[in-house]
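Working notes for the structure below.
One protein chain omitted, others in place.
== chain A ==
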Amino acid sequence: MNTPLRRVGIAMLAMIVLVLAHATYIQVFKADEYRADQRNQRVLLDEYSRERGQIVSQFDGQVLAHGEPTSGRLQYLRRYSEGPMYAPVTGYYSWRYGSAGLERARNDILSGNDARLFVRRLSDMITGRDPRGGHVQVTIDPNVQRTAYETMTDRDFTGAVVALKPDTGEILGMVSTPSYDPNALATHDGEAQEEAWTAMSEDPSKPMSNRAIRETYAPGSTFKLVTTAAALEDGATPDTEVTSASSITLPNTQTQLQNFGGQTCPGSTLEDALAYSCNTAFAELAGELGASTLRSTAENFGIGKSDLDIPMRVAMSSVGQLSDEASLYQSGIGQRDVRLTPLQVAQLAATVANDGTAMRPQLVKSLLAPDLSTISDYSDDELTGEPALSEENAEILRDMMIESEENTAGGGKRDDLTIASKTGTAEHGADPKNTPPHAWYTAFAPADDPEVAVAVLVESGGDRGLAATGGSVAAEIGRMTIDSALRGQSE
């Protein structure tokens, strides 16, 4: 009976080999899938057991987010100082709902998983110190951020403010209102987290949406900067004659395109047209320039870039199809299918301010190791590789924008400061004439040596309803933001 016993022995061997083969399949081939499954909390728990790095401002080292030791199972609680104000920058870091913003985009550094931290982690391990995450230093200027956020929230405005440093692309301020408190999502109390998440994600005002980079809007007259730049590059001058008619008929249609309030333009040069924001002139101008010229200038401003990360992904701005002449006319004044993010609108002013060259916007100044030594520094980079307009034309456009600023109402003006700006009042919605317009203001200052460029968007007329204009609603916020930026940096 040894033969059957030997066969049983072989069967036993086969059973173990089968289990081994299956274990190989699970632990080698399927391992990554199981490791990354969102219901597998091991990786997350590991992250929580490590001290997550801080998010700090490049100015005064102000801490926007840090880990606070707790006695709980999750060893560190993520805390955000002035959570709602900085939420568009920091994002949130939640046990249940994952992460967003920089918390997500730079998670590798913050959690300590980044390969560049490996050697330090190894030495931590040998010296018996708990491995820690690296820090992210952001370009945000707390003064700018606070001013922009408070002026927006004081007025209960829904919208966004972006402030850029024109020559480097550093983002000095990025505000989206209404905002949310990331602390509510970072709490370790699961129920409180769930409650906050439900409340915020069901809120019709969409507090968790970062309007500055994730939403696109009709830019209205601020887009005339692009049209003007294209015209200047095409050989036009400020004195070029343009139509001053109060209204024109769109080609091949019966549709009338009117100036604001149905007025005749007070002047008939390109300079006047921009200063008074005459729709008819820019509509015709766009028609004369043609779709490809307009589009290529727009692209050099950064419009149409689909892969821009700051390091959060920025929604793509677009001029739309420009399929026929009528749509080209309407696009020339920033309506129809033109959709820009507030960041892109700030980029319009910043590009003019930077002698016609768009710089790549960037939110991260540098990445630091846990011991604060620098891992990598941000370096300036041109956004598109080709200037949107020449230095001379940029200067001309700047002077035209100064002219425009002088014709713009709204508070917050300073006598000792020359600002170059452009406002916008963009119609939107299914019934544009009866929907309060989006109010825009984009500007840079000081005009002769630009240090800051801003864009302000106030959704749906702010507090003025149908009568809202870029000048009356958005301009003051923009000017105060500029003021805070200049003041903060001179200190």
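Before moving on, here are some points about what is shown:
Just so we're on the same page, contacts are C-beta pairs under 8 Å (C-beta built on N, C-alpha and C of every residue); 3 or more make two chains touch, one makes a residue touch a chain; residues count from 1.
One rule holds for everything that comes next: contacts and distances are computed from a predicted model.
The subunit not displayed here is recorded in UniProt as "Cell elongation-specific peptidoglycan biosynthesis regulator RodA", chosen from "Cell elongation-specific peptidoglycan biosynthesis regulator RodA", "NADH-quinone oxidoreductase subunit M", "Glutamyl-tRNA(Gln) amidotransferase subunit A" or "ABC transporter ATP-binding protein". Shown as candidates are A:27, A:198 or A:237; the residue that touches the absent chain is A:27. Remark: the omitted chain is touched by one listed residue; of A:12, A:372 or A:417 this is A:12. Across the interface with the omitted chain, chain A contributes residues 1-6, 8-9, 12-13, 15-16, 18-20, 22-24, 26-28, 30-35, 37, 39-43, 45, 71-73.
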